[in-house]
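Take a look at the structure below.
Here the complex is missing a single protein chain, while all its other protein chains stay put.
To keep things simple, chains are lettered A and B as they appear, and every chain counts its residues starting from 1.
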Amino acid sequence: MAGPMKMRATLASGYTDVRVLMSHPMETGQRKAPDGKMIPLHFIQNLTVKVNGKTVVEGQISQAVSRNPVFSFRIKGGAKGDKIEVSWLDNRGETNRTESAVA
Amino acid sequence: MRTTVRAVALGVALAAAPAAAQESQFAQYQKMVAEGSPVELFELVGEELWQKKQGPKNASLEQCDLGLGPGRVKGAHARLPRYFKDVDRVMDVETRLLHCMLTLQGRSREDALKRPFGNADNPSEMEYLSAYVAGQSRGYKMSPGMSHPQEKESYALGKKLFTVRTGLWDFSCASCHGEEGKRIRMSELPVLSKPEAARPLMATWPAYRVSNSTFKTMQWRLNNCFRQMRTPEPVFGSETINALNMYLTVTAKGATYSGPGTKR
Partner (left out) sequence: MITKWMLGAGLAALVVSPLALAEPSDGEVQEIMKRDFRPKGQAKMDRLEQDAVQRVCTASNGKPPPALAKQLEADQMKTIAYPSGGSLIGNWKGGASTAWSGQGMQWHEDPKKPSGGGCYNCHEMSPARTSFGTIGPSLKGFGKTRGNGIETQRYVYGKIYNAKAYNLCSEMPRFGLTNSLTEQQIKDLVAYLLDPASPVNQ
């Protein structure tokens, strides 16, 4: 079950500032557990950002990103009330999403 | 001949630069780390736990009195630690949360403290709750209790504890946190007995700790110091730990609480 996800989208001058906090272990597959066994690879592979239903970002993330990643980006333009949706898919097929209106 | 002189001058200039830049490098790192902080996720889960009905009394913590009256969370953290009449002792935020778990929810001390400190894969209930409560004091001025006799005793005890040489390796808190400009490996060591150093620090605890990939509290921080000082383990919520917390918070008084921070 995916952990919490939080987004904040605020209108600035000529662009929208978006910040998404994602809860995810982001295991590199290279760490050893205390019992000596390798902790399996488990990381967010795909990140999708939609504005008012239209896909604007399709990102591929690697296991090099650390635990609980924060994704921060700007969208050109944007207006109050615009619906931003961020979703992710990890290498195990688990997903999570969150949406927020531009404030 | 001229080339050699220029090279030497450049060498000297370069040698001087790192010493001056070193201080700002700590600050730079802290800023970078804060920009990518997942702290708010912990505050969110903490809020859910605050509202969750638990224990034999099947009650939430929503009536917990953190010093401003039952259920008032906003600004409460910034006024801790302080004396609580109902228990006739000084409590910090975690000790008070524990008290509410026992009294409001009817849980046993053993059950509530089964796992006070968690890890990256499984943070503890106390850590999430601390994040939530602390976040609700963002922007408030730090004003721990300083007038009640027990508050003064707590401060005085904490101040003394800070310099007690103890443990297998003869350390005191001051062994590391007692001299200006020192560091342990590459970690900056603030002189915590000085307000200028205590303020930015106490204004950002509890915190998400990058090296642990999880949220850590002051009870944990002090516990972990004693571990590294090679002593036996201090009891959670004990007078010793709360006195040290009181001493550090009073030293930092007046600072604007930033909310849970992000640290190395």
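By our rule, a contact is a pair of C-beta atoms (placed from the backbone, for glycine too) under 8 Å apart; a residue touches a chain by one contact, two chains touch by 3 or more.
Please read all numbers here as calculations on a predicted model, not as lab measurements.
Participant: With touch as defined up top, name the shown chains that contact the chain not shown.
Facilitator: Its contacts among the visible chains are B.
Participant: Which listed residue (B:103, B:166, B:213 or B:256) would be found touching the missing chain in the intact complex?
Facilitator: B:166
Participant: Going by the touch rule given at the top, which residues of chain B touch the chain that is not shown?
Facilitator: Here the touching residues of chain B are 152-153, 156-157, 159-161, 163-172, 174-176, 179, 181-186, 189, 226-228, 230-235, 238-241.
The definition used in the following text is that only the chains that are shown with their structure count from here on.
Participant: If you average the Cα atoms of chain A and of chain B to get two centres, how far apart are those centres in Å?
Facilitator: Distance between chain centres, rounded to whole Å: 29 Å.
Participant: Could you pull out which chain A residues touch chain B in their complex?
Facilitator: Chain A residues touching chain B: 3-6, 21-23, 25, 66-70, 72.
Participant: Inside the complex, what are the residues of chain B that reach chain A?
Facilitator: Residues of chain B touching chain A: 35-38, 40-41, 44-45, 120-121, 210, 213.
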